[in-house]
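Heads up, the thing below is written out as structure tokens.
A selection of the complex's chains, in situ.
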Amino acid sequence: GMAKIDHHRTLRLGLPEVIYAEGKTPEQVAEIFRRMADRGGAVLATRAGAEAWNAVKAQVQDAEYHALARVIGLRERHAATLHLGPIAVVCAGTSDLPVAEEAAVVAEYLGVKVSRIVDVGVAGLHRILSQREALAEARAVIVCAGMEGALPSVVGGLVAAPVIAVPTSVGYGAAFGGLAALLGMLNSCSPNVTVVNIDNGFGAAYVAAMMLRAGAKSA
Amino acid sequence: GMAKIDHHRTLRLGLPEVIYAEGKTPEQVAEIFRRMADRGGAVLATRAGAEAWNAVKAQVQDAEYHALARVIGLRERHAATLHLGPIAVVCAGTSDLPVAEEAAVVAEYLGVKVSRIVDVGVAGLHRILSQREALAEARAVIVCAGMEGALPSVVGGLVAAPVIAVPTSVGYGAAFGGLAALLGMLNSCSPNVTVVNIDNGFGAAYVAAMMLRAGAKSA
Amino acid sequence: GMAKIDHHRTLRLGLPEVIYAEGKTPEQVAEIFRRMADRGGAVLATRAGAEAWNAVKAQVQDAEYHALARVIGLRERHAATLHLGPIAVVCAGTSDLPVAEEAAVVAEYLGVKVSRIVDVGVAGLHRILSQREALAEARAVIVCAGMEGALPSVVGGLVAAPVIAVPTSVGYGAAFGGLAALLGMLNSCSPNVTVVNIDNGFGAAYVAAMMLRAGAKSA
């Protein structure tokens, strides 16, 4: 096989490399997954459809599939329970759920406790305002929103924690596949907001886990 | 002079044509202003700097200058007092004030009562939430915001009235001169939001006045 | 179910929340529709295809389908007859009809009387000029156009009422999926023009209804 698995990464970064299943055949995903599982430790594949899942489960018995998130995971055998966090994963509308679930599931595999807050878009403010308690406990907040992507700015003003904004491709017309939300988030008037790529729930979870680990180390 | 003043418009639309001073010499602005003043009725010039104002006031004694809004106006001699509205003109940050003032001043010349609500950006929600009473009275709300342009969505969810969103060119980098705010507003998840051009406070005021007039007629 | 229906909205805004069926399964649409119907009042779903319609009609007997508009609706049982308006819904070409019908049907469900004016693009001016009488009666005008999106400017000059412009994705090449029409409408030289998102007939109708309600209240 041509793929060079970056095993150094776990050592260097303290977190495993993650398989990006998009554009790989089910067989390729399954083979890489098995090779990584053989070395022990957690294994993750994102953007994985049903075919990839079928191929993986035939090879790795203990793997699990999270259909909405399109994530295949294998927990570390003797992994500690969730011990970092908690973080909140927030989404604006029900259409943003797949991205939010990708973030939530990946964060959990990386050892982070997650509380989910869904369908709290800014057009009905009482919805997010009623979640202030849950938000206050979060050490970091991931906010997924499409269309105008206004939710991270509102959440950013409510919490004393970093906000990782994930623009989603939800919307039509001048949403331009997530561009409107992306630009909105980059220009947030809340100074605690950073941004990852459109639909990149995985990246947001990874950054959040990294923050918490670096923070833990530093304390 | 080459400009054909569209005097029909007042008859057709019930509102006077307005002089766009940008790109005209002070002399041109003053001459058109005087010709329109001679016919009676209200006269307005927008995007007018100090030079244009100096040229106009030399010719038309009763004209007034609104420096922040960059508007020169002449009230109808026997004009009724403000009788339409009220509307609210809301802005997100202090840098949006010139656009908001353009909207407010023009609306007042068109006979609309205006209440101003400033510096209530979404990063500190308590600011806009504390204005709910004033918003509730408004028959229409003009919301001016730059950067991510999230305020119209939030206001749209708080009022039972149409929201006219004005993206401003405030911001830098990925604000792209107001493009981020414009796209955000066009994709608002509040369904009572419409949008005018970047920095077009004048247009927002004109539309609001038109709505109120058409509404009055229809009642 | 994960969706939080914003029942507050009817109270706050005087108009019901509307289901956006795109990206929801037929089952999800049907379930939300039924839950909202159970509470009484009008219910609407936009962007609804034949499958969504089949799922809804199996659960809610009195629902109706508007195929061209792709709208499923349920009228309030003891709803007043149409009592707001009239508004005009105008479209430039026959390809703009689905968007125009979405606007017209939604407006009617929101209690607004609608007169439809179709296929009156600016390349044959006599067509729109022959409709001046119908336009004169309108309290607001919704204008749907793709390609260069010039019709709202022309209509804006003919009426003493607000024009809500809906760019459509009709066209090819440099139409860029409605971008050309959108930019044209945002730069309209008629000052009574506001703009909603590309293909957003729903939003235009909602704004028009909101205007008429706010106007009625204010009179």
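Labels for the chains are A, B and C, by order of writing; each one numbers its residues from 1.
Heads up, the rule we're going with is that contacts are C-beta pairs under 8 Å (C-beta built on N, C-alpha and C of every residue); 3 or more make two chains touch, one makes a residue touch a chain.
Since the structure is predicted, the reported quantities are computational estimates derived from the model, not experimental observations.
Chemist: All chains are the same sequence, and 3 are placed; what is the full number of copies?
Modeler: In total, this homomeric complex is built from 8 copies.
We adopt the following convention: only the chains that are shown with their structure count from here on.
Chemist: In terms of Cα-based centroids, which chain occupies the most central position?
Modeler: If one averages C-alpha positions chain by chain, the most central is C.
Chemist: Please flag the chain sitting at the greatest distance from subunit A, going by CA centroids.
Modeler: It is B whose centre lies farthest from that of subunit A.
Chemist: Roughly how big is the turn, in degrees to the nearest 5, that lines up subunit A with subunit B by CA atoms?
Modeler: 180
Chemist: With centres defined as the mean C-alpha position, give me the subunit A-subunit C separation in Å.
Modeler: 36
Chemist: What whole-Å value do you get for the distance between subunit A and subunit B if each is reduced to the mean of its CA atoms?
Modeler: 43
Chemist: From the C-alpha centre of subunit B to that of subunit C, how far is it in Å?
Modeler: Roughly 26 Å, centre to centre.
Chemist: Which residues does subunit B have that touch at least 2 chains other than itself?
Modeler: 157-158, 186-187, 191
Chemist: Residues of subunit A touching subunit C in their complex?
Modeler: Where subunit A meets subunit C, its residues are 94-95, 97, 118-120, 123-124, 126-127, 170, 172-175.
Chemist: Which bits of subunit C are touching subunit A when the two form their complex?
Modeler: 2-4, 6, 8-9, 22-24, 28, 167, 169, 177-179, 182, 197-200
Chemist: State the interface residues of subunit B toward subunit C in the complex, per the touch definition above.
Modeler: The touching residues are 9, 12-15, 18, 85, 139-140, 157-162, 164, 182, 186-187, 191-197, 202-204, 206-207, 210-219.
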